[in-house]
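A single protein chain has been omitted; all remaining protein chains appear in their positions.
Entry: subunit A
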Amino acid sequence: MALLEVDHLSVTYTPRDQPANRAVHDVSFHLSEGEFVGLLGESGCGKSTLGNAVLRLLSPPAHITGGRVAFDGVDLTEADDEQLRKLRWVDLSTVFQSSMNSLNPVIRVQAQFADTFAAHKVPGDVTERATELLELVALDRRVLRAYPHELSGGMKQRVALALALALRPKLVLLDEPTTGLDVVVQRGILTRLAELRRELGFAVLFISHDLGTVLEMADRVMVMYGGEIVEDRPAAEMLREPRHPYTRGLLGSYADPRLPDVRVSYIPGRPPDLSRTHAGCLFTTRCPHAEDPCRTIHPDLLPDRGGLVRCLVAQENRLPVVTLGSAEAATVLGSHFPATGSLDRPADAADAAPVLTVERVSKRYTSRRGMRTNTVEAVRDASFALRPGRVTALVGQSGSGKSTLARLVTGVERPSSGEVRFTGEGGADVRVDRLRGRALRDYRRHVQMVFQDPFSALNPTRTIAYALSRPLANFAGLRGAAARERTAQLLESVGLSPAGQFLDKLPHQLSGGQRQRVVTARALAPEPRVLIADEPISMLDVSIRAEILELLGDLVRERRLAMLYITHDLLSARLLADEVLVLNQGTLVERGATREVIGSARDDYTRLLLDSIPNPFGKAAGQQTLPST
């Protein structure tokens, strides 16, 4: 008997004002003791709903509308609260997506452990046991005395993991445990998780949209699309030969940035609307291999080469064979985005006069606590230049000073020493570090930002047309019909067409990718000469990241923009940037042409960043890329 058995489970959201939405539809799977299973899919595919259904944590308007979940022989769908209480955490625990919010902010870490032990009547000394648990996740015992806000995101996530393991559960459900964390921190947590599982032998259901991490960690991977499982097979097999076109599309988003020719693909289109019924295969509209029967016959999840797949074409063995991670794969898999190395660039770009020059800039923050003053040097002696038509990537992990540099460049803050100079049209120099008031506002006309999180960069109460009309009114003096016309043109230029469809929508009616396009359009509205993009793709689904990168790349070339691309993700830097600057603790440690810096990194820190990128193909090729951090 398997540890967790899910049989024909369906979950439906029935909100009052919207049509019912079947988020999970007829899902069956088994999970054996000690097995590590990945559950993969993009936003809205129902993976978290499935996870919550397994834990019986669904809240209205979501309801289990069919099927059953059995854990260790107990039917969870029928169990009452008392039975569930005995099971939860003792045998079945979880780490939620944002542990920042799952730890109680007003009590110390030790008290959180004490609560857990007390609730389940565990005898013995709390401090001793908690220390042991913290050691498991490689945390110092001093953490016990800390409040959650005193810990970094990675440390909080480790505490949450230690709490989940506190009662030695048989199954741990991890819902996007490392999303939002830095690559290097993520690597550390995942490495520790893999070691722990080997030591303690618990089973894991790992929910994530990040195929790279899932494939690297899991024994078996289930891919979800539109509330259904579309493929289920051992990770190694899936890497060798993914059988569903959707899985192939997801895998196409990965590549090794160190290769001489890097291409990634993306899946165009949007996931299906689950409130309507669809006749054929749900993936048809986005599928490069769709055939006529796919539009009318809904495929079943059938055994196929050692796994299960829900695809008519694959079941009849008519999928083209590709080698994933190779250059030609991206072309076969549909839309693709080649790295800039192979693009035609204006020949003069490299030596065009810089628009923005940063010279020996430092920034110190002084904080005072009681009698002591504390000085932190966020940026130390940094110099670089941005040129029209070129993308400069600023790479580093969180806390390395990337965002501080962006604030200095945009005039939000002033450097403690050094100069930031902007060369306006006609060659007049502007000292950005001395601007204030009106002059600063005029400068911002030329320097615009694309924000990291498209969900918070647009005001939820304002329409798209309003958001775009503001820079037009303030900088170009356009109002009324003229502004609306220009707004429509801007939307078309970022690929949102027909623009009429989007003008009067509110941000929440758009997908993440569409929002990021709107944010980009707003940045383009004043016709800036410099664009600062602060991690513009880190909040987006992996499958559409390349799409936004392609848009940014095209804009830079067509409009001869100078772009500062801030990221911790070296693959995207490799794809988009001409030049890379690596920032470690406020100091630029390495710089040069993208291909040279990434292809043959000289600095240890750059290599650490490179090794932290989830690289499923490295595992496939038998190369262990796990560093010993």
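Heads up, the rule we're going with is that contacts are C-beta pairs under 8 Å (C-beta built on N, C-alpha and C of every residue); 3 or more make two chains touch, one makes a residue touch a chain; residues count from 1.
Here is the rule we use: contacts and distances are computed from a predicted model.
Undergrad: What name does the UniProt record list for the absent chain among "Carbon monoxide dehydrogenase", "Fe-S cluster assembly protein SufB", "Peptide/nickel transport system permease protein" or "Regulator of SigK"?
TA: Matching the unshown chain against "Carbon monoxide dehydrogenase", "Fe-S cluster assembly protein SufB", "Peptide/nickel transport system permease protein" or "Regulator of SigK" yields "Peptide/nickel transport system permease protein".
Undergrad: Touching the absent chain in the whole complex: find that residue among A:V361, A:M449, A:A533 or A:L555.
TA: Residue touching the absent chain, from the options given: A:M449.
Undergrad: Looking at A:E5, A:D256, A:D304 or A:D541, which residue reaches the missing chain?
TA: Hidden-chain contact among the options goes to A:D541.
Undergrad: With the missing chain put back, one of A:G226, A:P272 or A:P526 would touch it. Which one?
TA: A:P526
Undergrad: If the hidden chain were put back, which of A:G212, A:G401, A:P415 or A:P471 would touch it?
TA: Counting the whole complex, the residue in contact with the absent chain is A:P471.
Undergrad: Could you list which residues of subunit A touch the chain missing from the display?
TA: Touching the missing chain: residues 13, 15-17, 23, 43-44, 46, 48-49, 52, 59-61, 97-98, 100-101, 153, 175-176, 179-181, 209, 410, 412, 441, 444-445, 448-449, 451-453, 455-462, 467, 470-471, 474-475, 506-509, 512, 519, 522-523, 525-526, 538-541.
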